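So that we are looking at the same thing, I have put the structure below in structure tokens.
Every protein chain except one is present and positioned as in the full complex.
Chain nomenclature is as follows: A and B, assigned in order of appearance, with residue numbering initiated at 1 for each chain independently.
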Amino acid sequence: MMKKKRLIITPVRVETDFKLRRRGPSRSGAAAAPTYPLLENRPAPLQTGVEGEYMLALKRDLVEFLRDSPAFVVPAAAKADIERYSDRYQAALANRGAGELHMDWARLPQELRPAAGKRRRTSPSAAASKRAKKTVDISNRLDELEKKEEQQSDGEAEGAEDEEEDKEAEGEGEDLEEEDLDEEMDEGTDYINNYFDNGESYLDEDDDNLDDGPVY
Amino acid sequence: MSTQFGKLCSLILLEHFGEIVQKVGNDLYKCQAKPLSLIVNSTKLPLQKVKQALRVMVKYGFVTFAPGPVPNRAVYTLLPEKVILILRYPRYLLLVKTQYGDEAEMLVEEILRQGQDTASRVIIRAVSRLKESLKEEKVCLVTLRDKFATLVNKQFLMRCPSPGEETGVPVLTIKETLLYLPPDLNLKALSNIEEGKSGDAGDEGIYWRVNLDRFHQDFRDQIMVSAISRRLDDNAGELLRHLLKQMYLRTEAWAATSNPIPFTELREAVRKQSSHPLLGQYVDQYLKIMEEDSSGFISKVGDSSGGQYSINMKTAFIQLTWTTIENIVMERFGSKAARIFRLVRAKKFVEQEQIQQVAMIPAKEAKLLTYRLLEENFIQMQELRKSLSNNVPNKTFFLFHIDLNQVARMVLEMCYKALFNAMTRREHERSENRRMIEKQQRIESITLNMREQGATPEQLAEIEEMLTPPEQALIDKVRTMINRLSEAELQLDETMFILQLYLIYQL
């Protein structure tokens, strides 16, 4: 029963997908495991095919659509900070916030409505109004300019980005009259100064220097 | 909810809705429900911006509100699981495209892009996009209206609840009978609007959203059908499809087990199809095979009407979750570790000694692998003190076992983390190479324009040379990487879907 050679032939090379895993001396203790270790096993290949590529296109389309839509809420102005902060957004910021969020304001709490009472209902059909916009474009444009002037004279954010923003700001006056709470909050927020200071980058705190990456 | 989940949610909000929405989302993530004033306080954002962000999130269904303690003031609650679903939007669209065609896809896409909207607006926008892409002058409004109705009837689209009487914080309600009632559209007016004239399509105030659960139901069925097709064959897959159809006739879609499906009716349904002739011939045999398969998707529950069968949804997703995790162990630790993992699964509780014996792996290697699985929480260990007879000193046994629930949650966390990593890295690459990408885009658009204007190949080549070969190489590398990461994100979601569904069925 002893000393016998078990194997006569080896028809196939044994697939040893297993290598005895020595994980380096540091592994034994709770001591630092490397943050980016060399992988012992490679990931399985991604599935390829037209379906995946099509979904990829859809995914990108969605992001691009939203980024150019009023749903993409951008901080007003703060131009000085843009250089530092928004490598990643600069392009997007350029023509951001065009148009207004289509919404039936009655579905929102009153406090969220752009200008309480005034704009609760959009015109019979927003699509229609969109079309109609062309014809009244000039008068709108004038309105816009007017409001811009108004706002600038108020010394509010320079270069407010869009019509809606202006209207809101205008509407805000009403809100303040009605509701002290809002007033308090607005006063308590010196946002131009504070805004970019908060540490809540979407990455971890230590990710700040991401933006100081190589410059071409 | 985990921090990893929160981080992912935050990143998704940033990518799709910008940093203001992200910050408000982060703030809401930390608490159950919060009034506007407190959000403004803790985010230090201007009131207007917080309002804007809340409007967006309410519109897209990521935030709900309810009357708060202060009259006419609402409290807001974030639904992070809805936010994460944005990653699945492409998959919803692919499904609707393949099952209901391009027009249906366009309609669903238009609603997803807006969060919610009226039927008339959605149709008008879809028309103009279809015109653009098909380069056709006329797109049939009736077709789109009918497609819309089909999607509603199939419950892919549903009405949003509407506000009752005017209050500071509206209460949104909807009668169940209205939920899937297609809109009654004035076609004439719709066509007027489409032509740029004014009109009232008659559906103002009736908003629609996408019923994501309905899509999930189809994904679930697809996964089960393709699993059975892999294990048995296409005929068996087709049979399961018929079984599922039969299930919906008599069972609520998300029940853990379907009500019994009589063989006679199933056979009738299968006979009507012609795509799988062999299936028609051998329905009974395929049923028997499927029933006897270890996957346990269906079981025979009675003998009347030639046999009664039921589909075990919950069991199916337990099996699929096991398979998913076994496959992960296989890729992550190698085939020997996967053998150990399955062995522990089969034996329920097992000692180290027995593992190496049954798995036929050298003791040292088996020990190492077992402890790695333990260390990374794929298996669990239980200590057992055993004193059987008085002359044997107390002995401690270590038994290995698997807590599937716990492992599934852990893997789900892994998925969240991997997604976060992939998205972060993708955006990082994009921003780091922004200038290069922009340059290349400019060149591309110039090339495109010039080609349209009939430029000579020499001219075109000249423009293309503005990008040096090293630049071209770099840009190709970056793009490939960005695409690969995006693709990985989409594929990761498949794993998440199975695990999430498993956990839902466990509730």
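Keep this in mind: contacts are C-beta pairs under 8 Å (C-beta built on N, C-alpha and C of every residue); 3 or more make two chains touch, one makes a residue touch a chain.
Throughout what follows, contacts and distances are computed from a predicted model.
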Listed names "D-lactate dehydrogenase (cytochrome)", "ER membrane protein complex subunit 6", "TBC1 domain family member 2A-like" or "DNA-directed RNA polymerase III subunit RPC6", with the criterion being the UniProt name of the chain not displayed: "DNA-directed RNA polymerase III subunit RPC6"
Residue of B:Q246, B:S295, B:T370 or B:Q500 touching the missing chain in the full complex: B:S295
Hidden-chain contact residue, picked from the options B:L38, B:V358, B:L374 or B:L503: B:V358
Omitted-chain contact residue, chosen from B:L181, B:A422, B:M450 or B:L503: B:A422
Chain B residues touching the omitted chain (full complex): 97-98, 102, 129, 132-133, 227, 230-233, 235-236, 281-282, 285-286, 288-289, 292, 294-295, 319-320, 323-324, 326-328, 330-332, 335, 338-340, 342-343, 346-347, 353-354, 357-363, 365, 376, 388-389, 391-392, 411, 414-415, 417-418, 420-422, 424-425, 428, 430, 437-438, 441, 444, 448, 476, 479-485, 487-488, 490-496, 498
Hidden partner chain, residues of chain A it touches: 1-12, 14-16, 33-37, 39-51, 53-54, 56-58, 60-61, 64, 203-204, 206-207, 209-210
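Just so it is clear, only the chains that are shown with their structure count from here on.
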Approximate Å spacing (C-alpha centroids) for the pair chain A, chain B: 20
Footprint of chain B on chain A - complex, ascending: 17-18, 20-21, 41, 43-44, 46-47, 51-52, 54-56, 58-60, 62-63, 65-67, 69, 71-76, 87-89, 91, 101-104, 106-112, 124-128, 131-132, 134, 165, 168-169, 172, 181-182, 184-186, 188-189, 191, 194-195, 198, 200, 202-203, 210-211, 213-216
Chain B - residues contacting chain A, complex: 10-11, 14-23, 26, 36-37, 40-41, 44-49, 51-56, 58-60, 65, 72-74, 86, 89-91, 93-94, 109, 112-115, 117-118, 120-121, 124-125, 160, 162-163, 166-170, 172, 193, 196-201, 204-205, 207, 331-337, 365, 368, 372, 424, 427-428, 430-436, 438, 483-484, 486-491
